[in-house]
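Have a look at this one before I ask anything.
Missing here is one protein chain; the remaining ones are kept as they sit in the complex.
And now, chain A:
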Amino acid sequence: MSNKRGADGNNSGCSCDGGAVFSYDSSSLELEIRRLEAEKDLIEARIARLRLQVEGGKSTGGVTAGRIDDARNKAAGEEQEKGEGRANMNGPPFPTASVCGLTPEMIHRYSRHLLLPSFGVDGQLNLSKASILVVGAGGLGSPIAMYLAACGVGCLGIVDGDNVELNNLHRQIIHTEAYVGEPKVKSAAATCHAINSTVRVVEHREALLASNALDIMSQYDVIVDATDNLPSRYMISDCCVVLNKPLVSGAALGLEGQLTVYHYNGGPCYRCLFPTPPPATACQRCSDSGVLGVVPGIIGCLQALEAIKVASSIGKPLSGRMLLFDALSGHIRIVKLRGRSLNCDVCGENSMFTRETFQSFDYENFTQSPFFPSSNEGLQLLPDTDRISITEYKKRVDSSEPHILVDVRPAHHFQITALTNSISIPLSSLKENFAVIDSAMDEIKQGTGLDASIYVICRRGNDSQRAAKLLHENGFSIAKDIIGGLESWAQEIDHSFPMY
């Protein structure tokens, strides 16, 4: 990944940046030297092979069929043992592309694949002719795209409309610091190109939506769902059914992951399993619930594997079965799923679901959750009179208003960071802890003779409203919610306050 090793904000992608080398420290210089030496070795090996080809052509006057077979066996690892090794170098050249279909470069690069009896030349050839689309260049998409590029898929498409963010790099290993703020697809494509410049990487720098999905997905043989939200999952599955393409689907959250292949060889689609979407409140997100970086990495690797199996027609893809991964207990379970549902709205016998239906289908409304989770703000549970802005709260603090600040985030959030003098009472245990609030208020009353006000805060201002409502219902009618929570404190009052 030499093309983006700089941490100096030079994001020029795949440029040949020899002239700028002196701006790096000695360790990156050494890295660059090693990379160039490796390149040199590769080029020398290529020259040597071409020389052999030229000489072989001269001495044998052409390649006979028997000799091609010899060479092919050699490439496939059936080379006879010792002694002959060196001599063979002067014998017949590597097969030409027209014989086994792979070029000498491909035979060299993918030799370890070719050595696998169950994969071999056929598997590699199929792969080299296949096109695979990875939807999402995040935690799942990172290892998927890297492995698909490395393994020599013919064409690799990546679609994503987001930019690289620093707090995603713990799991989105295809991106580097130098690309923070740049489109994820640009960054991912640069990494893939650095791994394997012979693979055609197509960049789709836009979010996949019902309006563009047919156009984009129809260009590929296999679709890999590496997205992070519910409407996308329904949309991608529906589109795969409409276009009749296999879908490799993976998901990860917290310390768990799930994986299956939909609409493959008569198997079920996503809707066969989940005809009705779950309530929006049941949908957790990585940005709220957290995710251990390596967990999507593992699921992504398995998705790459399934995509390779489907694209190269080897093995038994995970269709009609689902793999469940529990990182904490170290359990992997593979369960048997129902078959395709004849009554499925999309893939069923009497389905009326067409391209037109697809394009006009409102997936956000259907799932009651947004394509872009960050736009999911603005729960309004309380009247404005029961809420105050963060700047108003700051004013009251500055004027020494006697008050207590209840932080209702879970305890492990409070441990990360908190405002000074706030009391931690997680929303889930608020009911059992009204006495804590009572005694805090009594203390202020005794100290100042004044009645304390109550403010409730959380990370973004949703749970704090639920908490304030609960407090109102239990006699604390003066409790007020702080709009926007700690996030707005960090944005508007104290830029050094750490946000997570």
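We take it that a contact is a pair of C-beta atoms (placed from the backbone, for glycine too) under 8 Å apart; a residue touches a chain by one contact, two chains touch by 3 or more; residues count from 1.
The definition used in the following text is that contacts and distances are computed from a predicted model.
Per UniProt, the protein behind the absent chain is "Ubiquitin-related modifier 1 homolog"; the candidates were "Ubiquitin-related modifier 1 homolog", "AAA+ ATPase domain-containing protein", "Putative actin" or "Cytoplasmic tRNA 2-thiolation protein 2". Summary of contacts with the chain left out: across A:G181, A:P278 or A:G447, the touching residue is A:P278. Contact with the omitted chain, checked across A:P104, A:G123 or A:G136, is made by A:G136. Set against the missing chain, the residues A:S329, A:T385 or A:Q446 yield one that touches it, A:S329. Among A:G250, A:P317 or A:P426, only A:G250 touches the chain left out of the display. Touching the omitted chain from chain A are residues 136, 138-141, 226-230, 233, 250-254, 256-258, 273-279, 281-286, 289, 291, 296, 322, 324, 326, 329, 333-338, 428.
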